[in-house]
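Notes for the one structure printed next.
Left out: one protein chain. Kept in place: all the others.
Then we have chain A:
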Amino acid sequence: MRRWVQPGTSVARPYWGEAIVSELHKRISSAFDVFDHESNHTVDVREIGTIIRSLGCFPTEAQLHDVIAEIEEEEPTGFIRFERFLPTMSRILLEHRFRPVPEDLLLQAFEVLDQQKRGHLDPEELTRYLTQEGEPFTQEEMEEMLSAAVDPDKNLIFYKDFVSVMTVDDPW
């Protein structure tokens, strides 16, 4: 019988069926393998965010940093070992942490920024919001988003279309 106990708390976690956990482990392992270039059960720490997100989670950058801090070596090597990643990631999935944000909320978020309700945004204003507020985008992230979001003829972002692109039905 396995019990997941969160370090630092005295609350015992519920018992998860062995079969479920085993399936989960394999899913996690498979996603991890995609980035395990050396085939030695380690990945570059910079890929952890991608792996976690590809497993269906929506962490913020801050949450991601916390996770990494938990799974890093005592003396960070720049690599994360699978043995450390697996238990933490399993817990995240079993506890449904970093839940997905519903798509309609995403559309609402754009509408919030579109003060005049024109149905579109200027690239400049979106850039200002996303590179200065919240968990700011890097210049590279901003440029990449603009290249996908901006209508090249009108130089505007028709966010409804863009939301559809971002929320395309994923097989996972």
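Keep in mind that, in the parts below, contacts are C-beta pairs under 8 Å (C-beta built on N, C-alpha and C of every residue); 3 or more make two chains touch, one makes a residue touch a chain; residues count from 1.
Note that in this section contacts and distances are computed from a predicted model.
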*Among "Peptidase M16 C-terminal domain-containing protein", "Proteasome assembly chaperone 3", "Serine/threonine-protein phosphatase with EF-hands" or "Very-long-chain (3R)-3-hydroxyacyl-CoA dehydratase", the UniProt name of the subunit that does not appear here*: "Serine/threonine-protein phosphatase with EF-hands"
*So which of A:E18, A:D66 or A:E135 would be touching the chain we can't see?*
A:E135
*What is the set of chain A residues that contact the non-displayed chain in the whole complex?*
22-23, 26-27, 29-31, 33-40, 42, 44, 49-54, 57-61, 100-101, 105-106, 108-110, 112-113, 115, 129-130, 133-137, 141, 144-145, 147-148, 165-167, 170-172
